[in-house]
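Quick one: this structure, given as structure tokens, is what I'll be asking you about.
Here the complex is missing a single protein chain, while all its other protein chains stay put.
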Amino acid sequence: MSGNTFGNLFAVTNFGESHGPAIGCVIDGCPPGMDLCEADIQADLDRRRPGTSRHVTQRNELDAVEILSGVYQGKTTGTPICLLIKNTDQRSKDYGNILETFRPGHADYAYLHKYGLRDPRGGGRSSARLAAGAVAKKWLLGQYGTTFKGCMTQVGDEAIPFESWDHVANNPFFAPCADVSKLEAYMDALRKAGDSCGARIRVTASNVPVGLGEPLYDKLDADIAHAMMGINAVKGVEIGAGFASVTQRGSTHGDGLAPEGFQSNNAGGVLGGISTGQDLEVSIAIKPTSSIITPRQSIDTAGNPAEVVTKGRHDPCVGIRATPIAEALLALVVMDHALRHRAQNADVVVSTPDIMRSRLKPV
Amino acid sequence: MSGNTFGNLFAVTNFGESHGPAIGCVIDGCPPGMDLCEADIQADLDRRRPGTSRHVTQRNELDAVEILSGVYQGKTTGTPICLLIKNTDQRSKDYGNILETFRPGHADYAYLHKYGLRDPRGGGRSSARLAAGAVAKKWLLGQYGTTFKGCMTQVGDEAIPFESWDHVANNPFFAPCADVSKLEAYMDALRKAGDSCGARIRVTASNVPVGLGEPLYDKLDADIAHAMMGINAVKGVEIGAGFASVTQRGSTHGDGLAPEGFQSNNAGGVLGGISTGQDLEVSIAIKPTSSIITPRQSIDTAGNPAEVVTKGRHDPCVGIRATPIAEALLALVVMDHALRHRAQNADVVVSTPDIMRSRLKPV
Amino acid sequence: MSGNTFGNLFAVTNFGESHGPAIGCVIDGCPPGMDLCEADIQADLDRRRPGTSRHVTQRNELDAVEILSGVYQGKTTGTPICLLIKNTDQRSKDYGNILETFRPGHADYAYLHKYGLRDPRGGGRSSARLAAGAVAKKWLLGQYGTTFKGCMTQVGDEAIPFESWDHVANNPFFAPCADVSKLEAYMDALRKAGDSCGARIRVTASNVPVGLGEPLYDKLDADIAHAMMGINAVKGVEIGAGFASVTQRGSTHGDGLAPEGFQSNNAGGVLGGISTGQDLEVSIAIKPTSSIITPRQSIDTAGNPAEVVTKGRHDPCVGIRATPIAEALLALVVMDHALRHRAQNADVVVSTPDIMRSRLKPV
Partner (left out) sequence: MSGNTFGNLFAVTNFGESHGPAIGCVIDGCPPGMDLCEADIQADLDRRRPGTSRHVTQRNELDAVEILSGVYQGKTTGTPICLLIKNTDQRSKDYGNILETFRPGHADYAYLHKYGLRDPRGGGRSSARLAAGAVAKKWLLGQYGTTFKGCMTQVGDEAIPFESWDHVANNPFFAPCADVSKLEAYMDALRKAGDSCGARIRVTASNVPVGLGEPLYDKLDADIAHAMMGINAVKGVEIGAGFASVTQRGSTHGDGLAPEGFQSNNAGGVLGGISTGQDLEVSIAIKPTSSIITPRQSIDTAGNPAEVVTKGRHDPCVGIRATPIAEALLALVVMDHALRHRAQNADVVVSTPDIMRSRLKPV
């Protein structure tokens, strides 16, 4: 209830500071009997490792995950799975004057007023979210054939054309296009200017069973919005047509149904808060990195005016490494709702054919 | 956990069908000793009553709220407050062929697959959310001076200029402008065409204490996104600069701090998931009404092709009546986090001045 | 989270004051498609109606339940079920000096210090718990053939011999013996003395599926203990051998297993927090009624010494009407864990035969 647990039945509790001894999470509620080993999780962690291109921070975090509990002889046991990622680069760091002033666009000021103190070691626990997401993904793939994909669709002023999902793994931007030279030039210019920019990310899930989501408050899309807005630096979330639906007519927006499936996907896979079996389509806006070397006006902890310059290694666009996180969070939402759904509705029999079902594994 | 309860410490559980005998909610966790009577709640219900203009459904719902429990001699007692709104217009209705086909853009299909049956009486429990929101608003106003405001900023293709909050109460659109003749003409044309359109709504909260929100999953903005995306027909949520932050530079987006307050509000009042004391700024996209008289292609419950035409009284733009709902949900989020915050941090002492505090009542 | 909701997946939220306009509950998470009508629930309410013997309070509460939502055409829809019990005897009552002093053994003092005020209309919401329990019982009976029974095993100094469950319905004590004349004489003497006494109640559940319960904190027996200790006036809870297990040897206490079932039931149907398929066996201690006419020493709300005499109609043994409540709570615990279990473990295949299973309906 204190905000560091995600999910109700597939419940992930995170802990750790970026520059502390370790980060990790505890997954409670994973179904038993699933094959699971460190390698299943490590692959997702490696996708967003820093230091893999000149466009992201050069810190060399190894992010090697250990399974401390909940797995016996290679199978999940149904008890809590603790995933631990030790920090191998935990030297005594010089945090400079970070604790004496407040960085504009950063949570410094809000933290200090909430807790009365600040921990400069950083709250980033993204890797632990990736790790938990990897477990959810594996179960959903085995159970329903559900898959998750994500890509960057815009960085700063540069819209990125969608050519193919195949390109995403071949460039540091998670861009779905073959040629990223324009993006590289854009980022280089930005770094040179000592500034940062925002980004837009798209994530999807395919082969999602129909019927997931609770129709009032915990709608599937509401929980997706909660998950996405909870990612650091996210300022906007869209499902399906999103803000474009403001100018759509009802006759256009409403996706027609036919025996062989839906005929469009303005809904983004969710109607009335419940999955339809179409692909979930989510888009998020990520704000520019707040830690930049351009001097800015602020105050110090005594409340007096102060100029702030943030030195050190920081991604000029935090959005670049956000794609795998967004995929992981989407997987956690779907996973939790899959378990919630069968808790209440495991006995439901429906005579109407599932028009999207051909793709799903038998449940 | 089944999705009909909102909030953790100020927990609102909703029940009821639009055309059933009654709707209502139970509020658990309201602080004791607050003055509360039906009139405190009724005002908010009346703001979105149907039948008050030609642009919304002509059903005449009285929406008179009764307090069944939790209040003694005009004061909240700290026990659950049950708010009941009886349906005075509950005649036996002809639902036509609604149960035999699936309306495009409507939750029919997803519901049937989730539950194995459908209740045509409607799941709308918006009034109950308004009622709960009214209680939260009253407490927050008394405790911190917090206030909530909302308006429509776009309807279909028509952007609505912001002139003043004062206009909002004077027109059926919750439009912040003096002259709504263009909007009226637009809606009239739409109704004549048998079609519907989307809308964009803005809601704000002022005098929000600094420090509300949990920094990882249950960020204040994450919980706002959950609440907003849970409103019927919402497809997108923005906080502060929202999707505009994609093309902003970090040097622009990061709001400067000065001893007398923040110098801009791209953050929308939240940094790192924690309130800064600035106004909360939220914007949402609402899709066009799915129930329209234009014929559309669908299937019937046997899975065969069918043409669907939805008759009956429906708002051509569901967004028109959404503004008070969005305000109410924002109040519920702030209320819950105010209680969560003091549970953990009631003892915190901060020497740094609260640069936004002058406006707050002493806590 | 404020303590008026019971259960996680079959979540029951209670509201109402004994002498207020109505009491009731909202059940969220009931599986859809179950036949349900008022009569299914009313029978359980009637079992503990006051005024049915001279040994319980003579208030004439009708306790007629209404289903306000969540049921359509006689079937549960999967949405929240609101059960309302209006108070037909809600005359303006004279609460005398109840609000000016504190009754020994009563929650007056603690309430005032918690909430800063007191509501003399009473917090008793037992009927609503019975109503929710009736829904759970019906589902469990239909799903697994699970049944619940309870009886009084001791009242004050009088131990009650167990002769047969058949007698329980034939006397006002829920006593499992044919001749209750000794109990009647005991109660008459007690009433004449202006005093009250405690009681001991036994409740059981048969045909409970194996595997319910979470092994660490939310053990099935832990949640039973929570439920039972939450009943008004309960001061002790035992599972199976209970306190007798202190003096048992391990060689006696451990129930042997054989292909045809367990050979004893010291465990009370729970091992390691998980149901074994044996009958759940629970015993509870109920303290004497605190509202008695014998004068006692106390203080007034100013903190000065005061003598307290409680007039009005009160059961001389609150335990007499507790049996159906304990059954209802046991049903709520089993129901919630049945849903929790299948959420996580619906796919589990076990080759070992369920040695208690012959009695269960196919799942």
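First chain written, first letter: the chains are A, B and C, and each begins at residue 1.
The criterion applied here is as follows: a residue touches a chain if its C-beta (ideal position, glycine included) is under 8 Å from a C-beta of that chain, and two chains touch if they have at least 3 such contacts.
Values in this document were obtained by computation on a predicted structure and should not be read as measured data.
J.: Which residue, C:T76, C:T204, C:S275 or C:T323, contacts the hidden chain when the whole complex is considered?
T.: The missing chain is touched by C:S275.
J.: Given the contact definition stated above, which residue among C:S18, C:T79 or C:Q154 touches the chain not shown here?
T.: Of all options in C:S18, C:T79 or C:Q154, contact with the hidden chain holds for C:Q154.
J.: Which residue numbers on chain B touch the omitted chain?
T.: 1, 8-9, 29-33, 78-79, 143, 215-216, 339-340, 342-348
J.: In the whole complex, what residues of chain C lie against the chain that is missing from view?
T.: Touch set of chain C with respect to the missing chain: 1-6, 8, 14, 102-116, 123, 125, 154, 156-157, 195-200, 210-219, 221-230, 232, 235-259, 263, 266-268, 270-277, 285-290, 292, 294, 296-299, 301-305, 340-341, 344-345, 348-355.
J.: Just the residue numbers, please: which parts of chain A touch the chain that's not shown?
T.: 1-5, 8-9, 11, 13-17, 20-24, 26, 28-29, 32-33, 66, 68-70, 72, 75, 77-82, 84, 114-119, 121, 123
One rule holds in what follows: only the chains that are shown with their structure count from here on.
J.: What is the size of the turn, to the nearest 5°, that moves the C-alpha atoms of chain A onto the matching ones in chain C?
T.: 180
J.: Determine the centre-to-centre distance between chain A and chain B, using the mean Cα coordinates as centres, and give it in whole Å.
T.: Distance between chain centres: 26 Å.
J.: Averaged over CA atoms, how far is the centre of chain A from the centre of chain C? Could you give it in whole Å?
T.: The separation of the two C-alpha centroids amounts to 45 Å.
J.: Once you find the CA centre of chain B and the CA centre of chain C, what distance in Å lies between them?
T.: Going by mean C-alpha positions, chain B sits 38 Å from chain C.
J.: Using the touch definition from the top, which residues of chain C touch two or more other chains?
T.: In chain C, 1, 8-9, 29, 32-33, 78-79 touch at least two other chains.
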